[in-house]
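Just dropping this structure here.
The complex appears here minus one protein chain, its other protein chains still in place.
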Amino acid sequence: MSLPKVLLTGFEPFGGEQTNPSWEAVELACERLSLPTTAVELPVSFADSALQLREAIATAQPDLVLCLGQAAGRAALTIERVALNLIDAPIPDNAQAQPIDEPVVAQGPAAYFAALPVKACVEASRAVGVPAAASLTAGTYVCNSTFYYLSHLIATEYPSLKGGFIHVPLSPKQGIDGGQATLDPSAVATALVAIVHTALRVDTDIASTGGQTH
Amino acid sequence: MSLPKVLLTGFEPFGGEQTNPSWEAVELACERLSLPTTAVELPVSFADSALQLREAIATAQPDLVLCLGQAAGRAALTIERVALNLIDAPIPDNAQAQPIDEPVVAQGPAAYFAALPVKACVEASRAVGVPAAASLTAGTYVCNSTFYYLSHLIATEYPSLKGGFIHVPLSPKQGIDGGQATLDPSAVATALVAIVHTALRVDTDIASTGGQTH
Amino acid sequence: MSLPKVLLTGFEPFGGEQTNPSWEAVELACERLSLPTTAVELPVSFADSALQLREAIATAQPDLVLCLGQAAGRAALTIERVALNLIDAPIPDNAQAQPIDEPVVAQGPAAYFAALPVKACVEASRAVGVPAAASLTAGTYVCNSTFYYLSHLIATEYPSLKGGFIHVPLSPKQGIDGGQATLDPSAVATALVAIVHTALRVDTDIASTGGQTH
Partner (left out) sequence: MSLPKVLLTGFEPFGGEQTNPSWEAVELACERLSLPTTAVELPVSFADSALQLREAIATAQPDLVLCLGQAAGRAALTIERVALNLIDAPIPDNAQAQPIDEPVVAQGPAAYFAALPVKACVEASRAVGVPAAASLTAGTYVCNSTFYYLSHLIATEYPSLKGGFIHVPLSPKQGIDGGQATLDPSAVATALVAIVHTALRVDTDIASTGGQTH
């Protein structure tokens, strides 16, 4: 019996940052995972991130895809529940594109729910000591468009693939002046390893209290 | 030629509050609108809010429905872009129901985009001096379920109806201790009047820069 | 018997803003106060604000001085409890001075407590429906240096004078994009009138629960 294959993606830096904690965490998690794992650093580009993700999936033929992205201001690892078919860029991407109110996939549905047991993954992170929560919005920038594109691939081409998106706080070096919450990429990697195993193992999500009033 | 008809809804108090600024604002806006307007105070109940909304629409036969709800902690009037087919109650509703991870409408799509020119409505509020922004999440409580149910009615039964959801900050009396942002229901009503006229008039939304990185 | 005299000060705009809600509120309060009141718009200048405040006090011979300043991000009117003998400018003042770690008054004490019944003033604001709280820091910019200089004048030259400092949130037009809490200068003026009367009347502050764990 063959081991399940995992594809992890992070992003290159954007928004004036020198590093991106999503990619740092992915690299660290790869070293620690005992499963066959492919790591890909995606460009912060609406056009190219989707293409490279598609290619990586076609090549690696993974059983699980987890895409990670940076979310300045968030205090914990947040596992996204919803991918929106909406691009609305508050700042240009790294290729200088700044689309406003366009779909990720023309004629695609308004949204997909993550093909992941989100609450079980949240609990897996907490169980290894890393603060985590579910999130209801991945924004309308490249993180969300990548997440939507992944979800669309799963829905239309890879029905047995599991996959989702995780936002991570700034790293300590990015938030060294103390103005925003930070989380060490090493801790993110610890959580990521636990989440990989949980996502592969759990098919029906747990029914823990969660949600948000608004 | 007949005037367009408007249905405005707010909610009863919940979560230990004595008042709900969404209903206060709706009542004030009704007094100021020169259009035939129906105002309905919905229960904070997953089951009953949908039923009463359906009945109110059937009775009033409106051209526009705007549902308002309270969002403690938000600093401005926020116009929701996305209704999710997800109920996940962090606290019981006023009928003591606390569903976890259930759909609003079985077999409904994951989400609907608001049947409103959201950015034009945001600008309409700002133009009358009331801080406003678009929002990507209405939560997973009764506000969202009401918004989703409205959107589903529009999609399946009332294709020419316009409608959406607006979250409003706490009122000053609710936030009198200064711990959270507040907005006067009278200012919300001022914005609401402007939004009603804009929503009725504008069919294609404006393409202003907006969106969120996450 | 003569009426008590009041001096109210606000600041000119700074930090790229076109207006300063502290001055807007002072002007509105002046129109509404039935006491002899002087209003002065102070420059956002470490050097000149102190000079102009000294001159205004010498001219007006007030019984009460309330200085107001803008505090972006705060959600309510905040009445300052402590003036620090510390200038540490995060941005240059409007005269392009940016002192680092200098005293407001050489050889002055580290701090003064406000010569005001702060908690009674907080309650006075809340009683007229305007969110308010006590604050433990006025920062280290021109607001604080003006407050410290006022407190030093009271301690050394005007022992019977009452006086303090009040920070106010951004006005709605400053925060029109919804990113930060706002408060209408008219509401601030309503609170200010109530606070003036309370400050003049109350000599011993009330003992309400307050304070902060950190």
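Every chain is named by a letter (A, B and C) in the order it is written, and numbering of its residues begins at 1.
Everything below uses one rule, namely that contacts are C-beta pairs under 8 Å (C-beta built on N, C-alpha and C of every residue); 3 or more make two chains touch, one makes a residue touch a chain.
Note that this is a predicted model, so its numbers are computed, not measured.
J.: With touch as defined up top, name the shown chains that contact the chain not shown.
T.: Missing chain, whole complex, touching shown chains: A, C.
J.: Please identify, in ascending order, the residues of chain C that touch the omitted chain?
T.: Contact residues on chain C toward the absent chain are 15, 69-72, 74, 81-82, 84, 86-91, 98, 100-101, 109-113, 119, 136-141, 143-144, 167, 205, 207-214.
J.: Which chain A residues touch the hidden chain?
T.: Residues touching the hidden chain, for chain A, are 74-78, 126, 129-133, 172-173, 175-184, 187.
The rule we apply is simple: only the chains that are shown with their structure count from here on.
J.: I need the chain pair with the most C-beta contacts, please.
T.: A-B
J.: When the C-alpha atoms of chain B and chain C are each averaged to a single point, how far apart are the two points in Å?
T.: Chain centres of chain B and chain C, defined by C-alpha means, are spaced 38 Å apart.
J.: For chain A versus chain C, what separation do you get between their C-alpha means, in angstrom?
T.: Computed from C-alpha means, the inter-chain centre distance equals 47 Å.
J.: What's the distance between the Cα centroids of chain A and chain B, rounded to whole Å?
T.: Averaging C-alpha atoms per chain gives centres 30 Å apart.
J.: What parts of chain A, by residue number, touch at least two of the other chains?
T.: As it turns out, chain A has no residue touching two or more other chains.
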